[in-house]
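The structure appears right after this line, and notes come after that.
Heads up, one of the protein chains got dropped from this complex, but the rest are sitting where they should.
Order of writing sets the labels: A and B. Residues in every chain begin at 1.
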Amino acid sequence: MPEAAASPFHSRLKHQYETLAQQHHADTLGMWLFLATEVLFFGGVITAYVLYRAAYSTAFQHASLTLDIVSGTLMTVVLLGSSLTMAMAVHAAQLGHRRALAVFLILTIVLGLAFLGIKGNEYYHKWEDHHIPGPGFVWSGTDGRAAQLFLYFYFVLTGLHAVHMIIGVAIMGMLLVQTALGRVRNYVVEMSGLYWHFVDIVWIFLFPLLYLVDRHK
Amino acid sequence: MGASIEPLVERTTNYLNAEHSVKSWLLTTDHKRIALLYLVSITLMFALGGVFAMLIRIELITPQGDLLSSDSYNRAFSMHGIIMIFFFLVPSIPATLGNFLVPMMVGARDLAFPRINLLSWYLYITAAAVMLYVMVTGGVDTGWTFYAPFSSLFSNGRVTLTVVAVFIAGFSSILTGLNFIVTIHTMRAPGMTWGRLPLFLWAHYATAVIMVLATPVLAIAMLMLGLEHVFHIGIFDPALGGDPILFQHLFWFYSHPAVYIMILPGMGVVSELIACFSRKRIFGYSFVAFASLAIAILSFLVWGHHMFVSGQSVYAGLVFSILSFLVAVPSAIKVFNWTATMYKGSISFDTPMLYALGFIGLFTMGGLTGVMLATLGVDVHVHDTYFVIAHFHYIMVGGAVMAYMGGLHFWWPKISGHMYPEIWGRISATIIFLGFNLTFFPQFIAGYLGMPRRYHAYPPEFQVYNVLSSAGASILAVGYLMPLIYFFWSIRYGLRAPDNPWAATGLEWKTASPPPTENFEYPPVVLEEAYHYSDEEAPIA
Partner (left out) sequence: MMWPLTPALPLELWPLAATPAGREMDALFLVELAISVFMVLLIFGTIFLFAIKYRRRSPLERPRPIRGGLALETTWSVIPLLVFLGFFFWGAKIYFANAAPPKDAMQIYVIGKQWMWYVQHPTGQREINELHVPAGRDVQLIITSQDVIHSFFIPAFRIKKDAVPGMYSTEWFHATAPGSYHLFCAQYCGTSHSGMIGTVVVLKEADYQQWLAGGRGESMAVAGGKLYQKYGCDNCHGRICPTLARLYMQERPLSDGRIVRADEAYLRESILDPGAKVIAGYPNVMPSFRGVLSELEVLQLIAYIRSLGTPALAGEGEGIGAGQGTGTAAGIAAPDARTQQGNQNAYPPDSNPHTMQGERSSEVQKREGGEVRDKQ
């Protein structure tokens, strides 16, 4: 179906910009800068984690073994899959295929929720095992203090990541609603895609750092 | 100097009177109105921080702790530092003058993301509200540096809420920086190449880079400190396997670049003022521009100079020391270039110029004492003494605040459409300069003699210097009150300001005072360099 110039998928020119090209350039640069702040944000915690990992390598290895590698791998696969569906959604948006866009957005949301579900299940098991750092922490071994530090980083890192995922799923939900109402802008889908891929990449770092500590030994 | 002439044609609509409702102010996306919202909020926070300063200085008139209890005094200096740094200095020039001028100086209608700009102000207000709540419910006594394990395990102040407030304020800062970078990159008017940018913009660009990259690490440090305070996991507690010095590294990784967030915009303002009031282009324009970038980059590499006696390795100390000397060089380059700008210029001594000259002098003194602090051997003696306090107040108050005052006066006609009373401007600038030196110079001496920081009571031999300092503080307070009064006065009774009262170059002076909401009647085109004072077409006073 031919689309009119001011129709869906094409951004509206905001008043502060002269051309759409300028607006898109600004939006893209803004999103990349925001992602740079996220790199520094996660980077700070990861740096602290790496330092403690170096200081307590044995204890961290023991504690890492209590994480469920199956869940972790599953989450990684699910998230990578969601990045694929996200990329397909962006592609569909660029081509103006509304139905395909909706389908891929739904798939992305489902996979994102699946990730969060698995993570929630993991947290639940950790709570059952009394491995949540704090007053109720119980550890069967002599290196309990260091193990508690590992689990602290586990919860902070995956928790921050999960918050970002929840925000991502919410954004996808809003995009889905906009698509259904015929009001989605393809550029917004692209920017959201960037965010989604970034959250995925953070997980690609977290998975080996947390789950694969000296597992081969 | 700007003579006031009644206009031949009344342009009735400007950004101030375009709409009058409260909603039009609180839900505005106009960068100029947001700048004014910030101006009001940070002035209030400055006043609050100043009240705590007065409490400190009054207490320190006598060697004994008699006015305040120890705990109250500890809360007073902590609140003073937290408010002044996170709620006044970090936003000050960028959020007020920067928000107002960055779009105008690049020739745009607004910033790249106007709604994010408004969000940034609301984040600031939220953080300030939390801080006010902290203040009325007991305050916090950790110092603005929040060192662990005191702040995580031993303090019984409102630590968690304070770190929440600082966390939120950090995001306000990040969004402002993000907006500036994107605006300067993508929204320059035709003909405005990087080489034609006013140095104010170079300075804000460098500042924005620091805001965007350093502030997230502060957010993490605050988050981890808050979690530690609530859950006592042990990340900063040695008894549980943690490391208190890790907190210092995370904290200073942000807080050292943060001090450059506080000074770089001031340097940008000073470049504009010196050029205008010498009626000459800035000497060594590209050197000053690149010096801003060099300062921004190097600022990330020197944080350990706050930790020379912390027990970190001596080799780390060596590296941080030499890099700290290195970061002083671009600042020196700027001072020399500003001075050289005045050579064979045409110099007038309006109030903004007085502030700019005061900046150069006081910043030079503060910077040279910074070089002393970078010297490993010397720092061992003066670390954590009043010498350090004097050093950073010379830079922040003698430098940043004076630049802020100079910029406010310079752009006041553009912002408000009225001239401030010049005589009172010069008088208050002089009072501020004298009061400042009397307040902080004796602190160098007290510090070298050994008076430590954050002391509620002190040995009697330090009293003379403390009395001098407190006397200076009261003069300084008078100096700051005067502009508050006459700026308000000028809105009602000040002379009408023409478009370009100072005959300055710069796109912001080519439009009305105050400007229309869309900034320019026609999109500007830039055909000459930034400080084209010598061109035939340069404005004449």
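Here is the rule we go by: a contact is a pair of C-beta atoms (placed from the backbone, for glycine too) under 8 Å apart; a residue touches a chain by one contact, two chains touch by 3 or more.
Source: prediction; values computed, not measured.
Summary of contacts with the chain left out: across B:138, B:190 or B:238, the touching residue is B:238. Per the touch definition above, the residue from B:99, B:321 or B:466 contacting the chain not shown is B:321. Mapped onto chain B, the footprint of the missing chain covers residues 1, 65, 70-71, 74, 141, 143, 145, 147, 149-150, 153-155, 238-239, 241-246, 249, 278-281, 283-284, 287, 308-314, 316-318, 321-322, 325-326, 328-329, 332-333, 335-337, 339-340, 342-349, 357, 360-361, 364-365, 368-369, 371-372, 374-381, 383-385, 445, 448-450, 452-461, 464, 533-534, 538, 540-541.
Residues of chain A that touch the chain left out of the display are 51-52, 54-59, 142-143, 145-146.
One rule holds for everything that comes next: only the chains that are shown with their structure count from here on.
A straight line joining the Cα centres of chain A and chain B is 36 Å long. Those residues of chain A that touch chain B in the shared complex are 15-18, 22, 25-26, 29-30, 33-34, 36-38, 40-41, 43-45, 48, 51-52, 56, 133-134, 145-146, 148-149, 152, 156. Taken in their complex, chain B has these residues touching chain A: 103, 108-114, 174, 178-179, 181-183, 185-187, 212-217, 219-221, 223-224, 227, 231-235, 240-243, 246, 250, 253, 518, 523.
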